[in-house]
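The structure that follows is given in the form of structure tokens.
A protein chain is absent from this complex, but the other protein chains hold their places.
Now for subunit A:
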């Protein structure tokens, strides 16, 4: 809070915007490697199916449950092979697309819808707010798996429908968090000050309230990412999610479950991919929370220099 802080931020000014953000990211090494991992995962999702589709689906019954770290069958088998002798590494790379697509779309959709509804419910004191909250309660009172089973039983199990189901079941989380935060922030003095200036409701919501509550919601969204990935695998396990030969990491975990005692690698590697993705998202969101907050940013601008 003193003059020294201001000097560091002034000194960082002349650099370009991209360079500035890169410097902020580099300042937090964990976040940097998290971003790197996510970049690789996204690249896998985009190019993986093009490059390894055939490799990942080719069965090789002589290599059933081949153990990992054995290069004799070629580099693709470094992580071992599954129950049909398909190379795990290639399958993980290919599965990245479906996994990230389903989880990403579901999380983004539920976060956007839930936050919007939460902002409305928190900011307006009209009856609409009550309706929104009761709607949230209704969704929450349904076991999400039951809802998914019913919906997917009626609709075709396709990627779009899975995204739809998962998004609906996760809406109340964002709805309730956003509403609770809005109720607090709307009473803050700077919102009152904006009202005195004659600011419109839209301006108050998007300029003054949303930036304050966004970090919380982003953090929840990254945590939810893992939950959605696992929920998707549960649906796939029940036969109403992604269907073979399509693959996702969650589906790979559940397919490997019968072999856990004698071939742990079947579930372990896709599980690790899920964990690393979630962890990376979490580290990155933590970094983002600091980087986007002007009162905290100096921690990164100090360039990781430690005092005391």
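Keep this in mind: a residue touches a chain if its C-beta (ideal position, glycine included) is under 8 Å from a C-beta of that chain, and two chains touch if they have at least 3 such contacts; residues count from 1.
In this text, contacts and distances are computed from a predicted model.
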item	value
Chain not displayed: protein name in its UniProt record ("ABC transporter ATP-binding protein", "Spore coat protein CotJC", "Putative acyl carrier protein" or "Na+/H+ antiporter subunit A")	"ABC transporter ATP-binding protein"
Identified contact with the non-displayed chain, of A:58, A:126 or A:203	A:203
Full-complex contact with the absent chain, from A:33, A:131 or A:190	A:190
Residues from subunit A at the interface with the omitted partner, ascending	1-2, 4-6, 9-10, 13, 188-190, 192-200, 203, 207-208, 211-212, 292-295, 298-299, 302, 307-308
